[in-house]
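The complex is shown incomplete by one protein chain, all other protein chains being positioned as in the whole.
Right after this comes chain A.
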Amino acid sequence: MKKLLTLFVAGLMGVSLVGCGSGDSKKDTLVVAATEMNGDFIDGFGNSSYDLEIKNVLHNYYITYDNDAEGNFVTNKTILDGEPVATKNADGSKTYTFKIKKGLKWSNGSDLTAKDFVFNILLSASDEWVAALAADTMGEGLTGYAKYHAGLSSQEEGGVADIVYKRETDKKIQKANAADNEVKVSDMYDKDGYELDSEGKRIPLLGFQTDENGDPLYDANGELVPEYREKKGDNGTFEGVKLNGDYEFSATIAADKLPYFFEKSYVAFYPKPMTYLAGKDAKIESSEKGATLVGVDLNDVAQKTKSEYRTNPKVTSGPYKLISFKNKQVKLTKNKYFKGDYEGHKPSIPNILVKTVNQKTDMDQLLAGEVDVLTGVVEGKKIEKAKKNSSVKASSYARNGYGNVPIHNDFGATKDPAVRRALNYILDKDNIIQTVLGGYGSTVYGDYGTAQWMYQENKEAVESELNHYTYNIENANKELDSTEWKFEADGVTPWDVTKAEKTKDYYRYNAQKQPLTINHLGTEDNTVTDALETEFLKNSPKVGIKFSIERTDFAGLMDNYYNAAQKPEAQRKYNTFNMATGFTPVYDPWSQGSFASIYAGTSLNPTNTKDAELDKLMQEMRNLEPDQHEEFSKAWLAFQKRFNEIVPEIPVYANEYFDFYNADLKGFKTGPMSSWSEIICNVSWAE
C-alpha cells in the first residue's frame, strides 16, 4: 500500500512538472522551423540558408537600397533623408551621396550614424577581413577597391614586399602533376614543394607586379618586382568612400565598373556598430584620398568580429535582436529602437524562436501546433497533407532557381556540347517532377527562374524559341552521331542504334577505341539522386553511353564539383552532378562567375564553361544603364538562347515552394524574392 501511495505521489509530481513547463504563450512567440543553423549570423561567413534568415532580421533592414517583393531596388526612406544624389564625375566614375536620418539607433540604444556605414565598408572590404577567413565583401565596385582589398601599399607609404610562390606539398598531387607535364617530380618541385619553371626558378603566385600582358614584371637584375603591402597595423585608405559628416557619407563607383545594369547593388550598404566592435578610440579619418579607420588595428577588429560578433551579434539594427543561440535554437526579441523597414513597417510579434526540427516530422509538428512556420516545403506528400488541414495556410510561389545537373565542360566526353545536349535529351524531366516533386514543379530550359521579370516579359519567346529537350532518344542519338563517339569497340565500324535496342552493353567508342563514359556524382539519401539514377541508367544504354553513378556526402560532392579543375586530369572522375541554383535580385551570371571564361578553372565557374559567345552576351547584359530595361530584357533572351544551345548544365526542375504557416497569422505573404525574414514586419497574430 505504501509503495503504491509513493508511486502515485511521484507520478503526480511528474505530471505537474510536465504541465508547468509548457513554455511561452502562443501570441508572444512565433516559432519557425529550421533544418540546420551553424551560427554564422553575419555576412562573410557560412552558407546555411537558415543562418541567412537570422542575418536578415538582425542586420539587413537598414540598407541604403533595399529590394521590394519583385526584386527591384528601392530607396530606404526610413533611414535616408531624401533620395541619394548620384553625380557623374569627369573621369567616368559616379559618386553617390547618402544623407542618414537623425535619431536612428542600435539595439542597445546608442546612436547609429554615417560612420557606422563607412566602418562596415572599411571592415568588409579590407584584407584584414580576408585574413579573418571571411569571403563576402562590400564596396567591390568602388574606386580603389582592388588596392584596398588586397592590402596593397607602396614603398613610399611604408609598405612591405611579400611574394607568394606556387606550392604543392601533397606528394601524390606532385607526382600526378609531374606525370601530366611529362617531367620528373624533382624537376618540377624543390624539396619544400615549391613549383619550379623551366629555368629552375620558383614560380610566383601572388605579391608581384605585372606588365600590361599580366605577366610577372622583372627589374634590370632579373628579380621580380614585388607588390608592396600595408605593414602590420596599417589599416589602409579606401579611396572610393568618404565620410562627409555625422550624417553624410559618399561612395564612388569606379569608371571601369560602369555602365552596370545593377549599379545600385554597388552602393547598397548597411551599417555595423563601430563603437561596439572597434572601441571608443576608433575614428574614421576622411580626406580627398579616401577614408581610413584610425585609433585601432583593423586586424583586431576583424578577428573580434569573427570570433565574438559572428555567432553572438549583440548590437544590431534590425527589427529583432538576438537573445541567444543555444542548443540549435535562436531566440529573438523585438528591437524597440527599430524605426521600420523601407516602407516604415515595424514588427508586432514580440518574440521569435527559430528551432531546428527533424525533417521527418516537421510537417506533423506544424499540424500539431508545435511550430507556426515551416518554409520551403517541396515534397508532394507533405504538401497534400497540409492542404487538407485547416489549421495551416500556405504561401506558394515558383522557386527563384532550379534543380540542375551541372556538367564539367572541360573534362572527358562532356567537353563536347553535343554530348551535353544528348544527356539533356535522355533525361525525362517530367517524370522526375512527378516522382520527386509530386507534380509541384515545372521545367525550365535555361538559366532562369519563372518568377524573374525577364522570364515573365519573354515567356512566349522562351517557350517557343528555346529547345525544350523533351525526352527523345532519337534526337540524343543524332547529337552523338555528330561527335567522335560514333563507332563500335573496334573504333572503325559505325555504331548501330538497332543493336543498342537489343543489348544493354553496346557502347559508343571513338576512333581511339575509348568508350563514351559519363560518371555522375550525387549525394546520399537524396530522392533527386535516386530519380536521376533511374532515368540515366534506363536511358543511357539506348544511346550507347556507359553511365555510372556514385554517391557521397555533401563535403565530397562540394570538393569534386568546385575544386576538380584544380586537380590533375588523372585524379578527376566525374562529369555530372546533381545540385541546385538560386537567384538573387541581381541577375549577373558574369560577376557571379558561374559561366564566365575568366573564372574557368576556379570554383567561381565550377562547370568550367569557356564560350566566347556566352561571355559576349553576359557582358552585353550587364554593360547597360539601370534604366535600359528593354535592352536588358533582349540581352537576357539572347543569353538564354545561347545557354540553351551549349548546355553547360541541364536545368531539371523548378520547384513550387510552399511556405506553410499557422492559420492564425495575418500578413504572411512570402515570395520568390521575399522570405519570412524579409516580410516579418508585415506579420501579426489575428485578433
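FYI, contacts are C-beta pairs under 8 Å (C-beta built on N, C-alpha and C of every residue); 3 or more make two chains touch, one makes a residue touch a chain; residues count from 1.
Simple rule for what comes next: contacts and distances are computed from a predicted model.
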{"item": "Identity of the absent chain, which is to be given by its UniProt protein name, from \"NusG domain II-containing protein\", \"Dihydroorotate dehydrogenase B (NAD(+)), electron transfer subunit\", \"ABC transporter permease subunit\" or \"Cytochrome c oxidase subunit 3\"", "value": "\"ABC transporter permease subunit\""}
{"item": "From A:559, A:613 or A:630, residue that would touch the chain that is not displayed", "value": "A:559"}
{"item": "Chain not shown: contacting residue from A:30, A:57, A:253 or A:357", "value": "A:357"}
{"item": "Candidate in contact with the missing chain, chosen from A:307, A:470, A:527 or A:619", "value": "A:307"}
{"item": "For chain A, residues in touch with the removed chain", "value": "14, 17-24, 38-40, 45-47, 127, 130-131, 133, 135-136, 150, 164, 169, 205-206, 306-307, 310-311, 326-329, 331, 353, 355-358, 360-361, 364-365, 368-370, 553-556, 558-559, 562-563, 593, 599, 602-604, 606"}
